[in-house]
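These notes concern the structure reproduced below.
Removed: one protein chain of the complex. Kept in place: all other protein chains.
Just so it is clear, A and B label the chains in written order, and each chain counts residues from 1 on its own.
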Amino acid sequence: MRFKKLTSLALAAILAVAVTACSSSKNEESKNSPPASASPSSGGSGASASASPEGGLDHTKELELTVFSTTANYAGEQTGWYGKILKDKFNIKLNIIASNLDGGQNKIAAMMASGDLGDIVVFGSDKTDYPNAIKGGLLLDWTKDGLLDKYGKYIVDNFPKAIEKAKIAFGGGQAVYGLGHNVAGNQPGPSEGKDLTWGPELRWDLYKQLGYPEIRTPQDYLGVLKKMQELEPKNEQGKKTYAFSLWSDWDGNYKMTLAKQFANMYGYDENGATLLYVAADEDKYYEFLSDDSWYMKSLKLYFDANQMGLVDPDSLTQKFDDVVGKYKDGRLLFSWFPWLGSANYNTPDRTAVGKGFATVPFKEEKVYSWGFNQYGNDWIMAIGAKAKEPERIMEFINWLYTPEGAMLSSGGGTAIQNGPKGLTWDLDKDGKPFVTDFGWQAFADQKGTIVPDEYGGGTFYDGQSQINFSNVAPGLTNPETGEPYDHNLWTSSLKRNPSQLDQEWRDKMGALTPKEYFVKNNMIAVAPQGFTGKPPLMMDKALEQKNAQIGTVIQQYSWKMIFAKDEAQYDKYKQEMMDKVKGLGYDEVLAFSVKKAEELFESRKSVQQ
Amino acid sequence: MSVPADQLAQLGSAAAKPGRRLPNKYKLFLMALPFLAVTFIFYYLPIYGWIYAFYDYIPGIPLEKTPFVGFKWFRTIAENPTQTAEVVRVMKNTVAMSGLGIATSFLPVVFAILLTEIKTGWYRRIVQTLTTIPNFISWILVYSVAFTLFSVDNGLVNTLLLKLGFIDDGINFLANNRNVWLAMIAWYWWKSLGWGAILYLAAITGIDQELYEAAEVDGASRFRKIWHITVPGIMPTFFVLLLLSIGNFVNNGMEQYFAFQNAMNKDTIEVLDLYVYNIAFSNNFAFATVVSMLKSIISVFLLFLANGMSKWVRKESII
Partner (left out) sequence: MKSRKLRAGDAAFHTINYAFFGLFTLTCIFPFYYLFINTISANDLSTMGYITFYPRGIHFDNYVSVLKIKGLGHAAFVSLYRTVVGTLLTVGASAFLGYLFTKNEMWGRKIMYRAVVVTLYFSAGMIPWYSTMHMLHLTNNYLAYILPTIIAPFNIILVKTFIEAVPPSLEESAALDGAGYLRIFGSIIFPLITPILATITIFSAVNQWNSFIDTAWLMTDKKYYTLQYLLWRYLNESSSLAALIKSAQNLGAVDVRNMQTPTSVRMTVTMIVVFPILLVYPFFQRYFVKGIMIGAVKG
């Protein structure tokens, strides 16, 4: 009789599906009916009257917004200090869906297939998903019913170029479906913080012991590094030191990730996943597989370094995490990036005695830098087609671009946000911003610092804006203070008690920050960020696939070449690589790459400085 | 939804008071029907998605707005000689790994038989429990353990060999192209032996104890009992699993190979699943559909081929 129970169970289950099917379709109907509170009333007596510059929106009803973000690193309700500010000001609550935590591209695809992307949508690129979502009718046109003009005043008045790009590139000339990230005004110079993206950095203490030998070209580092390695062949724990420790788990994107840095330091960068490196400030490019390309020269450089015993033999098999551990452990002497070497090795204990990584550029260096972009960069913030109360959403998005909004969360995504005014930072009597003692503590120990309840409670880390979208460039000057939004760039922050290492470096280099040094010595190539006035060129899927295959071949052979036994084997691998990529359709991809570079050059004309 | 529910309701009452006049063959069929409905809904219905293989499909954009491209994505698999050579290389690895897997599929059988020979109850239970642990450790973590053991600098094995004076320089065990297949199959069995043996332990338990008692009376040795009672007792299970793994010939999965791959061993470690992952990334849904469609067809073909062979050789069809 057990069977009877089983069938009836199965039956009940299936019936239950049918029942829920009915009931949930009813739910959907009610969801689709227009929200009752959509009519703009001019009550304005709510707690947040001051927040609505147009004065037309009613904030008395709490609005829960679903934010689908492909860049967010947190899922769930926005809590803490940022949550409290949004609640007080707009009476909104954010519920974040983060595709990164839910299976990445597959989650994005599922959301797209479901036809509903939520209320606010953040794309980590304007390349594929964003145009597809527009094509699929999943995004709201901000120009409809004058939404943007009525509730997006600050954007319209201050960032007209970003709107222009949105219309021409993605909106068929009329519609605005979203805006790019790190939007700026027409401001010259590099947009980075106090460090640029590339150094390179050396162990300053060892470099100093050698008497600051001159370094003209990247190859010159090898001799210096060899001597540094002889000075400190083992770390404190008796483990061997190396100059270069490479990792391959970041290679997913087309080529060997660590072989392009010297090209960047010569003012060139890859132009998306194409076969060319393009100069930052001139209309020049080269094939990155050509002999005078710094990609190929870097492979040779690592090969030579390996012959000299400067390359970690575990480079082929280790992961990024392992490399971070080695920097922390003091086993490495060179770093391509400030965020790798100094960020991991330079503990207060070490810098106090002058030990640590610091930028040591080579004479020929002309480091690549991104200029400010009035058109906005390639991350996108958009509104979902089925959004409830688009007026209030638009009003909120507008606020994110205002000085008030930007001071709180600019840089969100990869940098530490400033936090609430009066707690982590404040204005001095001259109206200049400074970070409070509590602020420095919170920035240093974000997860361990508890925010007082009147500011929303929780830890500083959890309370940050979790949308992970930086609406305006953190380096942009705040019109209200005359200083950039990013707290690292405030004069008060830069002058704050330097460690012995900082002091030594500043004395030797004659500059406060690496950025200042590069600018002062004219060793920087700022790439203007423009826009062609046309929809972007895109590879079709078939070419994309060929390109991807070429990329995997290049990756594999790059590594093989570096670890080749001798020159003969090095050359043999190189030849094999060239043959393979040619066979896989190199020329076809190259033709596209050239077109893509020309598109870039054309776009730069729009921002002649 | 309402139609199957109706039918099911009728079935339910049919099952509740078995109609005496209904011939057995239909009665059995009706009993199975609800389950088949479930199978249809959850396994067969989604197959409509194969149609995406013939479109430049993009999720979120309705199919009628999507260009129909026919067999374009099928053709990209062998578009030029270099590409074809790549596919051949990858298939070689796939055949090697699946072949080795099938050739060594007797290992869990041996494991189970030997384990049942352990008569100390607590020891057997401990072994049985603890040997399943590796099954639950993800390949990424297995790799990080492997890295601790085999890295050149400070890897346990190299440190030991250096101290003992067997070698002068660290050996890069993880980054070389020799014996990759054997190493992979060894890791595979280390991870899945204990877990895989559970099925055979169950099969051995299902053997009638009276057979052993009778053999005991006849004075049969341990090995005779194993050979004449245990082995035949678990053969049906073994053959079924063998057949299923032949069907899975082209599905090696990618996690293990992904974790262990590097530039040096890539030529020999890249099996089909990993290759597809490496080249197609995750946003070309049309191509991904082509691959899964072809794999499904090949698998089902192999399954029935193997079944046909079994019928021909052992006079017994398995499915």
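Here, a contact is a pair of C-beta atoms (placed from the backbone, for glycine too) under 8 Å apart; a residue touches a chain by one contact, two chains touch by 3 or more.
Small disclaimer: the values here were computed from a predicted structure and weren't measured.
The missing chain, though absent from the view, touches A, B when the full complex is examined. For the chain missing from the display, the contacting residue among A:K107, A:K208 or A:K421 is A:K107, taking the whole complex into account. Of the options B:A103, B:I167, B:L182 or B:I319, the residue whose C-beta touches the omitted chain is B:I319. Only one of the listed residues, A:Q78, A:N132 or A:T197, touches the absent chain: A:T197. Mapped onto subunit B, the footprint of the missing chain covers residues 1, 18, 24-29, 31-32, 35-36, 38-39, 41-50, 52, 59, 114-115, 117-118, 120-121, 123, 125-134, 136-138, 140-142, 144-145, 148, 154, 156, 190, 193-194, 198-199, 201-210, 212, 221-222, 233, 236-237, 240, 244, 247-248, 251, 285, 288-289, 292, 295-296, 299-300, 303, 319. Of the residues in subunit A, those that touch the hidden partner chain are 1-4, 6, 9-10, 13-14, 16-17, 20-21, 24-25, 66, 71, 73-76, 97-98, 100-103, 106-107, 109-110, 113-114, 124, 182, 191-193, 195-197, 237, 250, 253, 257, 319-322, 324-326, 328-329, 337-340, 343-344, 370, 377-378, 411, 413-416, 444, 446, 461, 468, 474, 486.
Here, only the chains that are shown with their structure count from here on.
Subunit A and subunit B have CA centres that are 40 Å apart.
Those residues of subunit A that touch subunit B in the complex are listed here as 3-4, 7-8, 10-11, 14-15, 17-18, 21, 104-106, 108-110, 112-113, 115, 128, 132-133, 135-136, 138, 239-240, 248, 252, 312-314, 316-319, 322, 541-542, 544-545, 548-549, 552, 555-560, 563, 580, 582-585. Every residue of subunit B that touches subunit A in the complex is listed here, in rising order: 1-2, 4-5, 8-9, 11-12, 15-16, 31, 34-35, 37-38, 56, 58-62, 65, 72, 76, 79-83, 85-86, 144, 147, 151-154, 170, 172, 174-175, 262-264, 266, 278-287.
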